[in-house]
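Remarks on the structure that follows.
Heads up, one of the protein chains got dropped from this complex, but the rest are sitting where they should.
Naming follows writing order (A and B), and every chain is counted from residue 1.
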Amino acid sequence: MTGTAAPTPRIPIAPHMQVYRPTLTMVMSIMHRLTGTALYAGTVVFVWWLVAVAAGRVAYETFLDVFGSVPGLVVLFGLTWAVLHHALGGIRHLIWDVGRAHTYPWREYLARANLIGSLTLSATLWVVFYPW
Amino acid sequence: MEDFRTPTARARGLGAARGGTRDFWYQRVTSALGVLLITGAIIVVIDSIGADYDDVRALLSNPVVVALLLLALLNFCIHMRIGMQVIIEDYVHQPMAKVLLLIVNAGFSTVIGVVGAVAIIKIAFSG
Partner (left out) sequence: MRAFLPLNFGTDTASWVAKGKIWNTPAGAKATRVFEIYRYDSESGRGPRLDVYHIDRGSCGPMVLDALIKIKNEIDPTLTFRRSCREGVCGSCSMSIGGRNWLACTQRIDDIEGSIRIFPLNHFPVKKDLVVDQRHVLAQHQIIQPWLKTAKPAPEGEWLQSPEDRVKLDGYYECILCFSCTGGCPSYWWNGDRYLGPAVLLQAYRWIVDSRDEATGQRLDTLEDPFRLYRCHTIMNCTKTCPKGLEPAKAIARIKAMLVARQH
């Protein structure tokens, strides 16, 4: 052994997110978190709506103007998808929490149903109920 | 600063907090109830599409709708406070920043709940 006391370099940490092949359930977990965060912010829109109705005709018209505009509609459609995706994702979590559908291929089916379900549901709701 | 603690000392840390189950349970309860409440809330919102101001007021002063919206608001304010707390604890490790954000989170969730509830009650009692 040599007696040189070279400064110990900082120990590297093995790469993780950069090298891990994305899995469907992992992506869905991230999306559950993103949609949850979007809904967190989206409560402001919901409360704005309530306050506008409570405040009177003028405030309500303003709300309709803001959310009838193109950016406003985009936000509303985004929130529709977010709430449906997050709600279906929540059901997926509840199923896993009681120990069901952990096994291949059921866990993949659940994750896929979550995504397909939320997209078709939000598209359907808008096609049917938006006063085109 | 070099950390000379043994791996055991580091792994044990401050020990088990004997907590977390309550938040976990409330998150699941508010999720399960939330499925029903959000369905109701979505129906109410859809019902208001295209309606004029007086119709919307009438809709929002229906006692069933008032109860539904108040319950939904309470449910999701609890749900989102716990949810955002988990996110903050996951990613923010600097103690001061973490505590600050946890307070902001609790404050935001409370304010959303109270302001929303006041609006609903005001509509309910002024016809």
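Following the convention adopted for this analysis, contacts are C-beta pairs under 8 Å (C-beta built on N, C-alpha and C of every residue); 3 or more make two chains touch, one makes a residue touch a chain.
Here the structure is a predicted model, which is why all the values come from computation and not from measurement.
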Touch partners, limited to displayed chains, of the chain removed from view: A, B
Touch with the omitted chain, as defined above, among A:Pro71, A:Gly99 or A:Pro131: A:Gly99
Contact set of chain A toward the excluded chain (per top definition): 6, 8-21, 23, 25-26, 29, 33, 93, 96-99, 102-104, 107
Residues from chain B at the interface with the omitted partner, ascending: 1, 6-8, 10-13, 16-25, 28, 86, 89-94, 97
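Throughout what follows, only the chains that are shown with their structure count from here on.
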Centre-to-centre distance between chain B and chain A (centres being mean Cα positions), rounded to whole Å: 15
Touch list for chain B against partner chain A, complex: 28, 31-32, 34-35, 38, 42, 46, 49-50, 53, 56-57, 60, 69, 76-77, 80, 83-84, 87, 112, 115-116, 118-120, 122-123
Touching residues on chain A, where the partner in the complex is chain B: 33, 36-37, 39-40, 43-44, 46-47, 50-51, 53-54, 57, 60-61, 83, 87, 90-91, 93-94, 97, 125, 129-131
